[in-house]
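Excluded from the complex is one protein chain; the other protein chains are retained at their positions.
Order of writing sets the labels: A and B. Residues in every chain begin at 1.
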Amino acid sequence: MEILNIKNLSFSYPEREEKAIDISEFSVKKGDFVLLCGKSGCGKTTLLKLLKKEISPFGTLSGKIELNTKNIGFVFQNPDEQIVSENVNSEFAFGLENLNISTEEISLRIAETSSYLGISYLINKKTDELSGGEKQLVNLGAVLAMRPELLLLDEPTAFLDPISAKKFIDLLLRINRELGITVIIAEHSLNEIFAFASKVCFMEEGKVSCYDTPQAVAKILKNNEFERALPSSVRIFNALNLKEEAPLYVSKAREMIENNFKADKFEFETNSFEKNALCVKNIWFRYEKKSADVLKGVNFQLKQGEILSILGSNGSGKTTLLNVLSRICEPYSGKITVFGKNIKKINGNSLYQNNLSYLVQNPVSVFVKQTVFDDFKEIEKDEKVIKEFAEKFGVSHLLKCNPFDLSGGEMQKCALIKVLFKRPKILLLDEPTKSLDAVFENELSIILKQIKDKGTSIIVVTHNVEFAAEISDRCGLLFNGVLSAICEKHKFFSQNQYYTTASSRITTGVFENTVLQREVVAVCQKQKG
Amino acid sequence: MKKTVILVFLMIFTLSSCTGFESVKEYNKRNTTKKSNITATVSIDCKDVIKNIETLDNSVKKSGIIPDNGYFLKDYKASVSKNETAYSLILKVTKSNNIQIDCLSPEESSYNTAYVKSIGNLYEKDCGKNSGWIFFVNGKSSQVGCSDYYVKNNDVIEFTYICDINKLYKKE
Partner (left out) sequence: MRELKKIHPAVLGVYFVCVLGILMFLNNPVIILTSLFSGALLIFLLKRFELKSLVFSLVLLLLICISNPIVSHKGITPLFYFNSKPITFESLIYGLFFALMLIAVIVWCKALNSVIGSDSFIYLFSKVLPKTALILKLSLRFIPLFKEQYHKTKNSVKVLGLYNGNKKIKSEIRVINSVIAFMVENSIETARSMNARGYNNKNHSRYQIKKFELSDFCFLALTVVLSVFTVVFKKEFYFYPKFSTINFSACYITFFALSIIPALIILRGELKWKFLISKI
């Protein structure tokens, strides 16, 4: 039975000629789990919003949307922006009040939904005390308590760390399988979800390019730019032109490699870096006198001209470490030297000019003016230089836009450029790939490598293991307040069993030192002949 | 930072010790009147209050500052110096008779003329919202403020508290 049927749908935003949506046919069966994917701006969000009339955007609409249900729930991208109340209990009650449900039934539904999702321990907490993952779960619960038949989600894991994202997606799958709720989800990071969707819909410029099972879509997207968003197992498979079915899981991919190739080693080049850009000795830090230590004796050096990635789970203190390195917080013990000089002896503002720059998480706070150009002018007075940089990084068309109108990826790029105007020799980045799609992630890695080649040393703090593997020279793991296991990237990821790239997991026991999927492909192709 | 704080404190201290502060004794010792040929008769009364005792504010009623006969000062002969205004005269007279007076000098007042707020702790508006102090010269209510009237020889100056200024205007 169909829950959604779209015929000849065409939609364009006001005062714009090009069609944001141009779909001739699209239907979803009851109980399906549909994954919508595509580049930024392909129309996924617009399509989802059109399905719910309360949040439908304004514009010229033609065609038919047939919905067999009135009960539709919508979960947005940013966990913070959806929350209405100060505490979780009344957050759940909000939607239920709007349905004119009695107090007793509201209490019952809250109890039932929160227990099912495993978040009943959060019920009495205040919403500002929750982590991002917990907030998004509360949002999901608040929507579920209204008992929707169709659940629409617009990039719900964009702002979450990988562990919370996994938990969220797992819950969605459970909801779909155990409760029979139809799920249509738009997502960028496909690693967790691609294998489990019943159908994948790939959109390009408002049109549905293909709509089929994950394996079929994987084959079709082989030569598309979007292919880099697909999971590593699929990408390796596509690059090798094998005859089998595309492996969606790591285990299947490993089987495929074991069946077709023999044990081998990947030779990698080590770059040696000599001078120290940043030297951190024995840093101890805590936020308040009575609170626990966050950093317990962190020791490391950042060499000139290298990219160092610092990985670690949520709450391990990565952002705190960057705050200490950029002097926003002062450690109560230990020493930091920047190019040989003690950081305490460097005058406040000269530390940030032509020296050290820090791009914070959620770059929204970097912008304050009406246009991106004005924001750039705040730092860089020379207009020619602004235009030069904008050309180089491909954002010239965004200079006249309001920063808040930019998409996540565009905002991240512009924020990075703004920071680069200070010509830093040391660059600190905090989660630069949050809410970025695969194409932007690739562009970002190219930009960072370019900057590195010009001599800037970079520290990237991230959850994104794949990104870290792509760009870094050395990696370290921050755990229990100490930065441990700092070593060359290939060695780092190869010696880890769980906290490592998908490619590494696929090739454990077969290949050595293969950390990126192009390395796996290179070894395979060498073997083939 | 510390230096500026100390400097500021020192400034306040020196300023305060130079100007303005004086004890009750010192204040009363000041302004001894010089004798001269010109004299005037000054009275301060609040008979209208006794007539309208019900409208008098409770706090004033209980404090007992209203004299029984209605006069704070009756027919006091004061010597008048050159260019004496009714304002400077009443200041002198109340001081030498230990009567409280609260007034705004012409510079402080918003009417550019002196304004008497209270005499003998009896404040304006204590006996109804239209009550206050006015002064009569030789039986007639003055057309100018008390700092604009220059006292002449043998003038009879009466500062009266009336409970309703509108009634006075009606009379006239």
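Definition applied: a contact is a pair of C-beta atoms (placed from the backbone, for glycine too) under 8 Å apart; a residue touches a chain by one contact, two chains touch by 3 or more.
Source: prediction; values computed, not measured.
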Absent-chain contact - pick from A:Glu25, A:Glu81, A:Asp170 or A:Glu244: A:Glu81
Of A:Ile21, A:Leu47, A:Leu67 or A:Val143, the one touching the omitted chain in the full complex: A:Val143
Residue numbers in chain A that touch the chain omitted from display: 52, 54-55, 73-74, 76, 78, 80-87, 89-90, 93-103, 106, 126-128, 139, 142-143, 146, 323, 326, 328, 348-349, 352-353, 357-358, 360, 362-368, 378-379, 404, 418-419, 422
Residues of chain B (touch criterion as defined above) contacting the omitted chain: 19-24, 26-27, 58-60, 62-65, 100, 102, 118, 121, 123
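What we mean here is this: only the chains that are shown with their structure count from here on.
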Centre-of-Cα separation between chain B and chain A, whole angstrom: 80
